[in-house]
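Here the complex is missing a single protein chain, while all its other protein chains stay put.
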Amino acid sequence: MDYHFTEEQGLLRDAFAQFAKEEIAPHAAAWDAEDHVPMDIVPKLGEMGIMGVFVPEEYGGTGLGHIERCIALEEIARYSAGLAMMVFTHHLGVAAIVDYGTEEQKQKWLPGMCDGSCVCGLAVTEPGGGSDVAGLKTVAVLEDDTWTINGRKCFITNSHCAGVTVVTCRTGEDEKGRPLMSTIAIEAGTEGFKPGREENKLGLRGSFTGELIMDNVKVPAGNTVGAPGKGMPITMKELGEVGRASMAAIELGILRACLEDAVAFAKERVLYGKPISKLQAIQFQIAEIRCDYEASRLMLYNAAAMKDEGKVGAEFSMAKYFISEAAVRSAKRLMEIMGGYGFVNEYPAGRYLRDAVGCIPSCGTSEIQKMIVAGETLKKF
Amino acid sequence: MMDMNILVLLKPVPDPEQERDIQIDTGSGRIVREGVKHVIDPESRNALEAALQLAKKPGGEPGFVAALAMAPAQMKDKLTEALAMGADEAYLLSDKAFGGADTYATSYTLAAAVRKIEAEKELQFDLILAGTSSSDGGTSHVAVQTAEWLGRTHISNVCSIELPDSAAGGALIRAVKRSEEVMLTFEGEGPAVIGVTRDINKPRLVTAMGIIKARKKPLTVWNIEDLVIDPDKAGLAGSPTKPGRLFKPETGRTAKEPWETPEEAAAGILEIIREAGI
Partner (left out) sequence: MKADDINKILILDQGDPVAGQLLTKAAAVFGEKTEYVVLKAHKTHNIALRMMEQTVREENPELVLIGATALGEEIAPALGVRLRTGVAAHCVDIRVNDEGRLTFLIPAFGGRVIGEIFIPDAKAGQPAIATVKPGIFQQRISLYDGFCRTDIGPAPSVRIIDADALAADGSIPEGSKTQGAFRLAEITPRQRAASDIACAELILCGGYGLGNEETWHKLEALADKLNGAAACTRAALDAGWGCTEDTMIGTSGRAVSPEVYVGFGISGAAHHTCGIAGAGRIISINTDKDAEAFAASDYKGVFDAEQVIDALLDQIK
């Protein structure tokens, strides 16, 4: 189980795994059951270097790449996919600031986002849909160097805990009448900006998902992340690369949980005088999970390596599609292996399945990923 | 504030969590090491944590913490991990000629490395810290024997180390040693070699930032020619104890299973206790 990690990446993985084992594993079931968002762990994630793992060191980050970011998310999601959702969405907003933010924005926000004192969010989806970015209705109007923003976002992760949220707004039309979008950072506590309804989710519990309401919110023009009117490519790039990579990493963590729990259970559970791991029917299930895990791992870390080298294409879409389906398959297999134990909430198999299913819509459903993959494939071959 | 120079002896060991799977190769009679994950021995990790706490007190002039291990070259990452935890420098003694060393030959080689580090750095370590007992061999020898080769004080089974007058610039070291019936508090000034126990502290986790900082810290690898030692005293050749066969322990017991219910078991247990005349 070693995708050519460097010695340093190996150490990081061990460090993150140890952290997850000590700080996350003992609480993951309770966070899920109570849908409790563990805000007290965020500074610890900051201290570990996970909150700002890919942020340059001069802004308080760790200065690593996307492979390392995926390692962190896989290790967190191994025990709590819900918490991993919070971290991934934070990374999404942070990535927009790192990639497109002004020097002033970086110095103002990134240090707190790295040390865990400020959680970041990115808000795109609206009640009308998520993947149709051009159809967004939240509007920002610039007057006297001040944006006035009105609209409503929904299904936003970190909606109720983000200190800064990067919001995608419609800010005009081009000469052909197509909408122009801008990404604007809004700080929590700004007048007229407030979280709305908090969703009660099937899976990925332990993270906030909810509405953001913008009612005549006024922010300075200096809060624009990237050039005005370029919000669409910025959003698409961060969702497409950071977002899909993260979701794939979280699904990979769930998949590994299924693998490890399946093996542990099969060795412990005795039927007819021997552990069920001796039964071929169980072995086949375990072999399927293992193959899914190894294939997923290669796809994800290969894509992340390509991203770090700046030449990633549709690889993250392929990984996101394949791994999310593989995670659902493996969770179902785990439940079959565990029989009745798989069905009761005392064991985490049901949580893995709910989380795996919950991952599918984030950053594009499987159908969306397949459209992207097909688009690139038809061009390339 | 007194700044301390501390050396930590680290031992890479097979992961104690995988001990259940330890296999003996029936042909060679040796432990199968292939595919076994190695980690820093848990008590050595406590020793490193203790060193970092003593030498890197907030607000004080930071002292110097070095880590030293004798291990095959592929264990280098364990020293990188020590640097990531906060050690300033690390030294790996790695040579085929060191292989098969018992605690006598190991401590002899470690002591030679200590002298070399001290000569190069022009300092004397106030403390050398180690785990009292490693998770694999568990002899409790190496800290004591390294001290003997160096002619320094040694104390093992230490569960607390304090520097009571360091704020006033004093060099006093106070160490609490656990013995069977009592706790013994010793006081003195370095140099000394102290073996710590698991309960002395909870070692910090390695952080991503620590790993990045470790990139810039020196990690020196020495072979047998780098040390001033008698080659006949190193490795298997220099070891007065020689290993023979390894085997899984036999208990010589075969368990009967005479009881059908917990109540029967309880009655049976009471009967056995009575038979034994207790």
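For clarity, chains are labelled A and B in written order, and residue numbers in each chain start from 1.
Following the convention adopted for this analysis, a residue touches a chain if its C-beta (ideal position, glycine included) is under 8 Å from a C-beta of that chain, and two chains touch if they have at least 3 such contacts.
Remember, it's a predicted structure, so these values are computed and weren't measured experimentally.
Among the residues B:34, B:122, B:180 or B:232, only B:180 touches the chain that is left out of the figure. Within the complete assembly, B:242 is the residue of B:37, B:216 or B:242 that touches the hidden chain.
Residue-wise, the contact with the chain that is not shown comes from B:133, picked out of B:5, B:133, B:166 or B:201.
By the touch definition given at the top, chain A reaches the unshown chain through residues 268, 270, 275. Although one chain is not shown, part of chain B still touches it, namely residues 14, 16, 19-20, 22, 24, 31, 102-104, 107, 132-133, 135-141, 144-145, 147-149, 152-157, 173-175, 177-189, 192, 199, 239-249, 251, 253-259, 261-263, 265-270, 272-273, 276-278.
Quick note on the criterion: only the chains that are shown with their structure count from here on.
Distance between chain A and chain B, defined via averaged C-alpha coordinates, is recorded as 40 Å. Listing the residues of chain A that touch chain B in their complex gives 7-8, 10-12, 14-16, 18-19, 22, 47-50, 53, 57, 62-64, 68, 72.
Interface residues of chain B, counted against chain A in their complex, comprise 76-77, 80-81, 84, 205-212, 215.
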